[in-house]
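The complex appears here without one of its protein chains, the remainder shown in place.
All chains are identified by letter, namely A and B, in their written order; residue positions are counted from 1 within each chain.
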Amino acid sequence: MSSANGNLLEVKDLRTYFDTEDGVVKAVDGISFRLKRGETLGIVGESGSGKSVTNLSLIRLIPDPPGRIVGGEVVFNGQDILLLSGEEVRKIRGRRIAMIFQDPMTSLNPFLKISRQLMEMTQLHLGHTKAQAYEHAIKMLETVGIPDARTRVDNYPHEFSGGMRQRVMIAMALSCEPELLIADEPTTALDVTIQAQILELIKKLKHETGTSVILITHDLGVVAGMTDHVIVMYAGKIFEQAKTSELFARTGNPYTKGLLRSVPDPTAEQGQLYQIPGSPPDVAHLQPGCPFAPRCERAEEICRREFPPFVELTTDHHSLCHFANEVFANSPGVTSN
Amino acid sequence: MLRFIIKRLLVTIPTILVVITITWGLIRLAPGNFYSSEKKLPAAIEKNIREKYGLDKPWYQQYGRTMWSILRHLDFGTSLKYQGQSVNTIIRRSLPVSASVGILAYLLALVIGIPAGSLAALKQNSKWDYSSMAITMLGISIPNFVLGPILVLVFALSLYWLPPSRWDGILSRNIVLPVITLSAVYMAYIARLTRAGMLEVLRSDYIRTARAKGLSEKDVVVHHALRGGLMPVVSYTGPALAFLLTGTVVIEKIFALPGLGNYFIQASLNRDEPLIIGIVAFIAITLLLMNLLVDVAYAFLDPRVRYQ
Partner (left out) sequence: MDEKAPRKPDDHQRVEPALNLQGEPARFTKTNPDPDAIALGPEMAVAEADVRSAEQGEYVRGSSLWRDAWRRLWKNKLAVFGLVVVIVITLASIFGPLTIKATTGITPDYIPSNDVKRIKSFPPFTGVNAEFSWAHPMGTDNAGRDLLARVLQGGQISLFVGIISTLVSLIIGVSYGAIAGYLGGRVDNLLMRLVDVLYSLPYVILVIVLLSMFRSQTPRGQLVLLFIALGSVSWLTMARIVRGQVLSLKNQEFVLAARATGVSTARIIFRHLVPNTLGPVIVYATLTIPQVMLTEAFLSFLGFGVQAPLASWGSLASDGVQNIAIFPWQLIFPGVTMALTLFSLNFLGDGLRDALDPQMRTD
């Protein structure tokens, strides 16, 4: 049941704004992307880039006030979620689009047993009886690799370690076999060793169930191993969008370049760790021109004056930059034939 | 959990003794005595009185005797003013009055305050929110000794709906105005606490998760948010009880109720030492026990704290 061109999810020109004391924050300002069935899409950006807000907008979890989705389409399986009634969106949440969040410590209800939190999903969406839901909960815990699931299902969240809790969240999210799993920085709050485990788990489950995944992260390293496509966000806009392999091989945007450079390379002998100079922009008061201009090595006068075009570099590789082609051409890996 | 309770109980006992000692000390250190309020008595009569009440003995003996009978038999002695009535009897007689007014007042406060506060939190910044916050602020600012008489003026003396004072048993209409007056402040506090607690919880990550799971707003609020949101109210119960006690004193004076508070005031004015000590000790014990209960309840309700 997907739209004609096999896309599970099509986002067109999504805009989500927040009304704050400081003015209107255009957290997401014209995002478009597509996700095919079974694919994994990575959304990369620094904090404040709008990646989390994009997520929450997909299932309309933006707190209103102060936020509001002002425009665009989010077409999921042929239906525009933004046009649905509250009732209908609730039916999609959890059942067909599931979400896991960054901090497993605070994302689980500390007052309720894990079993209860798992059971209510299937009882609500799949109509399970208590007994069915209970068994299903145990099964899910086993699937995500929690030992002693039968005993531990009646524990409280604080009785699990961080990595375990994230597994529980994944179990919860996948309980109803959703078509799309949105993972909002699922490993940022975890130990490095656990990070790898969780990512492996997500990968494995994805293969087993065929769920499509949107993975949000600020860590390019995570993206490299996990995703098919990547979009790079900055200041509420997409700065580059490409197949993952392509992006790492030859990037077409100075921002992405900067991000790539700042990933520490353990094999290389490096003096200083590279960091993109400056800090993320104040999205409430954006200057005209390219939002990245103040920090860009490549920036010129035109960058400060005019908003850059969204240039198509090759099929399925776009970059938002006045000098996209040039940057692209100068990337390592581009053979000059 | 058991160890915690026992430890607390062990601390309670010395605390009560300290309280009793302080009270005793205050009474003894103060100038004057209970029998010479109006006129100076002839020496012979005074000597008799002092002998009768053991006041001629050295102070440490008196202190010892008092403490001993308290510790041994929980016997606080006989009232100096209310001839022949033991302190325990007086307490037993007056306690139901104070307790019923107090408990009913707090229950009323919960029943009205919690829903009001929850609604305010859910409809944040709406007219309901603002108006209920304004009303509760009034409730906190109007002293009970102002509210009480005004209610009496309106409902008893003008409209003749309710009796203005006196006690007629728990189930009589006499209890209505005292309970409402006493309850007003707590209603206000609880509404605000609930609102604050709910607002904080509703912003938390796990509520976002609950919504992301597709739960209806009603389920989110009732099954997920209330638990955490009501915790401040549970914590508040401890200090609220202390406050209730002092509030009852005023209420009993206004409405002429024969409760513990009234007896306490009379005893203080009369320097009725055994009665003062008895009531103070009783209040202290009640407070400490209730605080313990609230701590246990809090631990019980919050699984994070429950396990050691």
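Keep this in mind: contacts are C-beta pairs under 8 Å (C-beta built on N, C-alpha and C of every residue); 3 or more make two chains touch, one makes a residue touch a chain.
All of these numbers come straight from a predicted model, not from anything done at the bench.
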- Out of B:Y63, B:F155 or B:F243, only one touches the absent chain, namely B:F243
- Query: If the hidden chain were put back, which of B:A99, B:L119, B:I142 or B:V176 would touch it?
  - Reply: B:I142
- Task: Please pick, from A:G163, A:G258 or A:G289, the residue that touches the omitted chain in the full complex.
- Result: A:G163
- Item | Contact set of chain B toward the excluded chain (per top definition) | 1, 4, 11, 15, 19, 22-23, 26-27, 29-31, 124-125, 133, 137-138, 140-146, 149-150, 152-153, 157, 185, 189, 192-193, 195-197, 199-200, 232, 234-236, 238-239, 242-243, 245-246, 249-250, 253-254, 264-265, 268-269, 271, 276, 280, 283-284, 287-288, 291, 294-296, 298-299, 304-308
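The rule is short, and it goes like this: only the chains that are shown with their structure count from here on.
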- Whole-Å gap separating chain A and chain B, where each centre is the average of the chain's CA atoms: 54
- Item | Touching residues on chain B, where the partner in the complex is chain A | 204-206, 208-216, 219, 223-224, 227-228, 301-304, 307
- Over in the complex, which chain A residues touch chain B? Could you list them? 59, 61, 90-95, 98-99, 101, 103, 106-112, 120-121, 124-125, 156, 158-159, 169, 172
